[in-house]
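Missing here: one protein chain of the complex. Every other protein chain is in place.
Our next item is chain A:
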């Protein structure tokens, strides 16, 4: 029977061309939507790698002024001590301004042997991992012993370690960055620090020292859960007074995260609404065409009943024809869809495209089944004696 249906549809390919095209376009749109949803969902499922609750960011706006680098270091050291002395402050860390969920980015090429990768670069101090409750995969985070070493110490995130050294342990390896040789002292978990829906890029952490202190104007402060607006105001005045910052801004990482997530969610919702309208149109088109087919093919349906088809069989045939039509579209659509992982379009993992392909195929079949159910029921209700007499 399936071969018969394929033959029937194939012989009517001209009449079915528009419908096949319509299903094909819907499939491609749905494939794009599902690829996007799958990609974002898989990213969302990845662990954050750090804790952002009760972490505040203080952006000084401009670098701290001082007679020399040592005095700037001293200002920050005093500020950190003063902040840590506040009752609701747990930890304080200095950082370059590309803190989690900020819009700032800083990157550099990192080289190991013949491998050269582009990596995010973070300048941090020894308290950064504690403030964000980061976990180490191997090696250690920065500590006091890292002052004046032979090679400057760096910590890689897992993505950078994998990209540079593969499955080999990266700890102890010497890497090159900006013409400097650096020793990897640890590998930290990936930090999903751009958004819950964004994948982690390779990242390298370097320790803030006197030479790099001039560019530092951001702090991360871990506070207790009961830190309120009044406390925030006290803290604000302390930082502003100590650094004489005019454009000081304090933000909560959890709020910054929500804002960053919205940048992904809002376009996704818009895309879903647009594709929802498209799918609704396709569903109406399918429904209309199938219904029209039944009224056009009443005598054929009557004939099939006379030759031995049951009412359920006729209904099933209509459904089968719709599924065969969809299959023609899906075969063509899948050919285009598999080009995405093969040609590395948008550079998403192949698994994302495969999941999206599977979901899109299931969705189209489901849509076709829903649209064919009622016309199929109508066809089953056709009385063979009446239908055969009409022609």
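Here is the rule we go by: a contact is a pair of C-beta atoms (placed from the backbone, for glycine too) under 8 Å apart; a residue touches a chain by one contact, two chains touch by 3 or more; residues count from 1.
We adopt the following convention: contacts and distances are computed from a predicted model.
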| item | value |
| --- | --- |
| The complex's invisible chain, by UniProt name, from "Putative ABC transport system ATP-binding protein", "Tetratricopeptide repeat protein", "Multisubunit potassium/proton antiporter, PhaC subunit" or "RNA polymerase sigma factor" | "Putative ABC transport system ATP-binding protein" |
| Listed residues A:81, A:145, A:181 or A:310, member touching the removed chain | A:310 |
| Absent-chain interface as seen on chain A, which is shown | 1, 3-4, 7-8, 11-12, 299-300, 302-313, 383-385, 388-389, 391 |
